[in-house]
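Have a look at this one before I ask anything.
Note that one protein chain is taken out, while the other chains of the complex remain in position.
Entry: chain A
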Amino acid sequence: MPDTKIPRQAMPKQRPKERIRNFNEVALGFSAELAQKEAERCIQCKKPFCIEGCPVEIDIPVFIELVAEGDFESALAKIRETNLLPGVCGRVCPQEEQCEIVCVLSKRFEPVAIGRLERFVADWEIREGKMDVPSVAPSTGHKVAVVGSGPGGLTVAADLARLGHKVTLFEALHKPGGVLVYGIPEFRLPKAIVARECEILEKIGVELKLDFVVGRTATVDELFEMGYEACFLGLGAGLPWFMNIPGENLVGVYSANEYLTRINLMKAYLFPEYDTPIRVGERVIVIGGGNVAMDAVRSSLRLGAKEAHIIYRRSRKEMPARDEEIENAEDEGVIFNFLLNPVRYIGNEAGRVKQVELLKMELGEPDASGRRRPVPIEGSEYKMDVDTVVVAIGNGANPLVPSSTPGLETNKWGYIVADAETGKTTKKGVWAGGDIVTGAATVILAMGAGRKAARSMHEYLTTGEW
C-alpha cells in the first residue's frame, strides 16, 4: 500500500571530504531495500502527470509499482520499452524539472524519487550480471548511417536496428557516447555505464565505426554513395564559445570542452599513468553557471586545486545547473561568486594567465530568456589572482558537416534546421536531432528527438516517401 508518511529516501553519497579526492561516483545509489521503500511512496495516480513530464513518456507508475513488488526485472523491461539508457537518465536527467516536478506528492510532500528509482533498476541488472538484449525484427535489407554517438544517435541506432534495418554508427572520437563520455565526469556518470549501453547496441547488430569524422573521412553525400539510404545527424553542439575578451588565449585559459575532454575522455586525472596532461594550479575559476560549469569546477577540486570558484554573472536563482549538482558543489567547498563577469585576463611573461579582472553586475529588466538581465556596475572592476580559468559559457554548432553537405540548411547560429515532429532536414534522406538542432539541451531531449526521427526514418525506408 502506498504510504505517504514515508519521507523521500535520501541517496547515500560519498562524504564530501573523501569524494573530492577521487573521481569515483558521488551518489552511491539505492539498496533494494531503500528502493522498495521509496517506491511504496508512489500513490499510483489514476491520471499520472509524471508520464507527461518525461520527454520519452516512461510508464512511471507501472515501473514504480514493480519496484515496490520487488520485481526489478519487469520494472527494467517496462522502462526499456521507451528508454534505452535508464542508467544514464536516472543519473543525469534534470528530474526536478521534468518527471518529478509534476508528481502529485510534491504539492504536500516531496515528490517520488523517480530518477533514483530508474537508476536503481538499471544498476540492479549490472549487479546481477545480466544483460537484457532486446529482440530484433527480421532484416529489412535497408542500410542507415547515424552520425554521432551521443544520446540522440544512440537512440536512433537502437530503434532502427530493432526494426530490422542495418545501422552503422559513425563517431569522430575513439569512444562512443558523445558528451556522456567526453563531457560529464566519471564522478557523476561512470563511463562503464555508457560503455555497457553501447555494447548492447552492438549486440543487436549496430556496427560502430569510431575514428570516423563525417565531413572529412567521408561527406554525407559520400555516405549515400556507399549505399546508405538514410542518414541521421546527431552531431551535438561541440564548438566551444569564448567571450572574446583580452587575454582569453593565454596559457591556462581552457574551454570547458578542452578541460573536460582532457579529464574524462583522456583520463588526465590519472597522468602520468595516462599520457594526456592537465594543469590546474592552486586557484581555479570557472566562468558560467550551468551543468558544464559545475562539472568543471568540481573536477578542479579533485585535481588538487586549493580553491575552486564559480564566477556567474547573474544570481544563484538564475543558475541553469541542476539543484542537486549545485548542492554537491557547495558541499564540496566550491566558492560561488555571483553577479560578476570577467572583462580581461592578465598573463605573465611566459604567456600564462595570472590574474582576471572582474566587473560587478546588478540585475536589470528580464531579457528574452525571461531571466533578469545582468547590467554592469561601472567602475566596479577589481582583480583576482588565478592559476587556471575554465570558460564554460556554452557551445555552438560545429560547421564541419553543414559546410560539406550541400542542400543542408542551417539557421543563423549554425544549427541544422529540422522539423520538430519528424527531424527531417532540408536535404532528402537526411534527419537531424539533439543539440545540433536545438542548441545545448539535455540528454533526454536528444533521445526524444532521436526517437521521433527513427519513426520518420522507418516510414521513409519502408514507403520511400519523403
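The criterion applied here is as follows: contacts are C-beta pairs under 8 Å (C-beta built on N, C-alpha and C of every residue); 3 or more make two chains touch, one makes a residue touch a chain; residues count from 1.
Quick note on the criterion: contacts and distances are computed from a predicted model.
Looking at the choices "Small ribosomal subunit protein bS6", "Ferredoxin-NADP reductase", "Carbohydrate ABC transporter permease" or "Response regulator transcription factor", the name in the UniProt record of the chain not drawn here is "Ferredoxin-NADP reductase".
Residue-wise, the contact with the chain that is not shown comes from A:L173, picked out of A:L173, A:L339, A:V430 or A:L461. When the full complex is taken into account, the listed residue touching the unshown chain is A:P277, out of A:G70, A:P277, A:G304 or A:P406. Only one of the listed residues, A:R216, A:K306 or A:K383, touches the absent chain: A:R216. Note on the undisplayed chain: of the listed residues A:Q9, A:N83, A:Q98 or A:N257, the one touching it is A:N257. Contacts to the hidden chain, counted on chain A, fall at residues 172-174, 182, 210-213, 216-218, 238-240, 242, 244, 248-252, 254-255, 257-258, 261-262, 266-267, 271-279, 350-352, 398-400.
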